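One structure follows; several queries about it will come next.
All protein chains but one are shown at their positions in the complex.
Moving on to subunit A:
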Amino acid sequence: MSETMTVSKQQIASKRGTLSTFWHDFRQRKVAFISFLFFVLLVILAVIGPYIVPFNPQTPDYNHVLQGMSQKHWAGTDEYGRDVLSRLIAGTRISLGIGISSVLIGAMAGTILGLVSGYFGKWVDKTIMRICDVLFAFPDILLAIGIVAILGPGLKNVIFAVAFFSVPSFARMVRGKTLEVKEMLFIEAEKSIGAKTNRIIFRHIFPETIPIIIVYLTMQVGTAILAAASLSFLGLGASPSSPDWGAMLSMSRDYIGTAFNLVFFPGLAIFLTVLSLNNLGDGLRDILDPKIKD
């Protein structure tokens, strides 16, 4: 009786797919899981935020300028009397939008370059990797400032700039994994069947690189949000009137001595978002790919 019990338990365990094992492992990691819940909350806010804000984040109210925290304005109001909480909620969309879209673009370009570089090797690899080395030599934010300086300020250009500086890290990481995977026997088996190069790269090598891409993507979104906020703070990103966290910081820095809430809450929003994304990335890395740790 007990034997049949164990057997059936084993069968259940073996039947459980990779996805549910992943979910189980993920929930074991408290910090990562809480970060994930926070990130989900941010995404929900980004989607429905503009419809649930208590006040219009754009409309000035000159009767209630620079108020402190109160029952009516939980996070106070800014120098035009706009509700800070509403602006923060509305700003989630801009910050996450910039962060995610720029990193996705950068990841796509970087992945293709990394796959090509790692698979073909020789001069292709050398060329791509030397260009990446050059880009690595610039501090990220300096590179982004340079690009925005050339293209001009604005959200689209910020996205492009942030995407641009995340390309080399993705390229280098995917290349490393490609070098490892392309020597594996099942790739040789594919070649012996007669598979063409693009089939081998995209159908067989690319899926093996997905876990490390996901992990790095998550961490890089935090960096991208920070970079976008920095650009906005410097006046190179979102226009000062739009509810962007970086722009809010920039606008309120003159009041840092008198109205700390104006600086504190946007800073806190950026801090918590980046922290949660970094923790989420760490947790995903531990589950998906325990080998990369840098």
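For this structure, a couple of remarks:
In this section, a residue touches a chain if its C-beta (ideal position, glycine included) is under 8 Å from a C-beta of that chain, and two chains touch if they have at least 3 such contacts; residues count from 1.
Please note the rule applied: contacts and distances are computed from a predicted model.
The chain not displayed here is annotated in its UniProt record as "ABC transporter ATP-binding protein", chosen from "Molybdopterin synthase sulfur carrier subunit", "ABC transporter ATP-binding protein", "Sulfite dehydrogenase (Cytochrome) subunit SorA apoprotein" or "Ion-translocating oxidoreductase complex subunit A". Taking the complete complex into account, A:A189 is the one of A:V31, A:V134, A:A149 or A:A189 that touches the chain left out. Looking at subunit A, the residues touching the absent chain are 14, 184-186, 188-196, 199, 204, 207-208.
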